[in-house]
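The other protein chains are all here in position, but one chain of the complex has been omitted.
Moving on to chain A:
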Amino acid sequence: MDTDQLIRTLAADNAYRARPIGLALMLALLAAAPISLLIFFAELGVRPDVMTAMHNPFFDLKFAVTLALAASAIAVSLHLSRPEASLRGFGWWLLIPAGILVAAISGEMMMPQRTPMMTRLIGKNSMACMSAIPAMSLPLLIGALYGLRQGAPARPAVAGAVAGLLSAGLAATVYASHCTDDSPLFVATWYTLATAIVASVGALMGKRALRY
């Protein structure tokens, strides 16, 4: 097939309209969410004292951090799905959840505490956190990568890592309602480690899946 023939064929297909990437990503995440929620309710469930916990600002801050991570990673993912885009000028979005976390840690430092710092940091649920967040993230990550395949990222591994951040952010939001460790020190340690694992898996998977 010579190039003129190819061009004619492509022009004949001009009527085809692909889904916008934002919509494709949203639909794929909605399709994957029930699987993650199933893992959550089968294995963990919401903590029993959730009604009282809601009055603790540090419980609520966990959601601020994880939702900020999910939202900024979604924005960066959509940006990176364009071939000419890079992290430059956009990467700082990902610092928003880190900023909230730092503010929360300083807030907690200023308050009188009954338990020592290391006890709060180590907590009681570190292993559950490290396994539940990656497990719940995996279906979301696969969904996110599937949706983002509509895109054309210049660096598929970077785009995959950001997809990992977004799925970890969503999974951690649900997980936070189970976890009884509310100290920002715990969140900064274990949630971050779990998120890093998911981001690395995302980079490895994205490297292949997001090539165009």
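In this section, contacts are C-beta pairs under 8 Å (C-beta built on N, C-alpha and C of every residue); 3 or more make two chains touch, one makes a residue touch a chain; residues count from 1.
As a working rule, contacts and distances are computed from a predicted model.
Q: Any idea which of "Ferredoxin", "Glutamyl-tRNA(Gln) amidotransferase subunit A", "Sigma-70 family RNA polymerase sigma factor" or "Nucleoside ABC transporter membrane protein" UniProt assigns to the chain that's been left out?
A: UniProt protein name of the non-displayed chain: "Sigma-70 family RNA polymerase sigma factor".
Q: Decide which residue listed in A:154, A:188 or A:204 touches the omitted chain of the complex.
A: A:154
Q: Which residues does chain A use to touch the chain missing from this display?
A: 1-21, 81-84, 150-152, 154, 211-212
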